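The other protein chains are all here in position, but one chain of the complex has been omitted.
Moving on to chain A:
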Amino acid sequence: MRISRRVALALPAAFLAFTLGAANAQGMKVKIGTEGAYPPFNNLTSDGKLEGFDIDIARALCEEMKAECEFVTQDWDGIIPALQAGKFDAIIASMSINEDRKKEVDFTDKYYNTPPAIVVPKDSDIKGVTKEDLAGKTIGAQGSTTHSTYAEKTFTDSDVKLYPTSEEYKLDIINGRLDAVIDDVVVLDEFLKTDDGACCKIAGTLTPIEEIYGPGIGIAVRKGDNDLREKLNAAIKAIRENGKYKEINEKHFSFDVYGD
């Protein structure tokens, strides 16, 4: 009795394992983590769907790798620990390749690189974007980003305020609590195009410091996951060459975001 029950349980288990194995062999499954609060790179539409440059690039890469991809949204603060904990396999969320992060995750080659910029209200008396120009001012940035690190290291005479997502610092520059905000030029440019963004203008772009910003924006994978990293690198190369990247670039921006 006892033995036969065990056999009865083991048979479907073996069958399940076999079919799962077969499905695995057919196509690669990749879970992609993204933030979903960083327009125009990755954000949720009003009906809850992901859109943006990162998302389109991710879809193109998956198509290139013949992988079945699934998106997972995750708060920016916890996005690296979630990758390490296996909630997803790759982060495609406009993450700069920098030294601090390289200690925790591996990066692919860059898939775009745009400079940071500073936005100020239209009637602001801020003339430029140097430390002196911003002395005594309140600057907003999204926390745990390269931009916040840059702001805290560079604008030591200013009050740097850190926000959970880009949405909140936008609210605070509109209502006048902030004198300036720092973020990627493309993100800020997109914000200025909206009705809310009518308050503000770009004061100038900054020269990214290699030490903080690294060579650009890459895809993060778990340390040692070389298989996926190499496949992604090959896919980035392929979409750069076959024109798919150019198509996505043109869909979103009027200029080249890849950099040189």
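Just so it is clear, contacts are C-beta pairs under 8 Å (C-beta built on N, C-alpha and C of every residue); 3 or more make two chains touch, one makes a residue touch a chain; residues count from 1.
Definition applied: contacts and distances are computed from a predicted model.
K.L.:
Given that one chain of this complex has been left out, which of "Polar amino acid ABC transporter inner membrane subunit", "NADH-quinone oxidoreductase subunit N", "Chemotaxis protein CheA" or "Sulfurtransferase complex subunit TusB" is its protein name according to UniProt?
P.N.:
In UniProt, the chain excluded from the picture bears the name "Polar amino acid ABC transporter inner membrane subunit".
K.L.:
Of A:66, A:177 or A:237, which one is in contact with the hidden chain?
P.N.:
The single option touching the absent chain is A:177.
K.L.:
Specify the residue from the set A:63, A:168 or A:225 that touches the hidden chain.
P.N.:
Hidden-chain contact among the options goes to A:168.
K.L.:
Suppose we count only contacts with the excluded chain; which residues of chain A make the list?
P.N.:
Its contact residues with the unshown chain are 77, 80-81, 100, 103-104, 143-144, 149, 161-164, 168, 171-172, 174-177.
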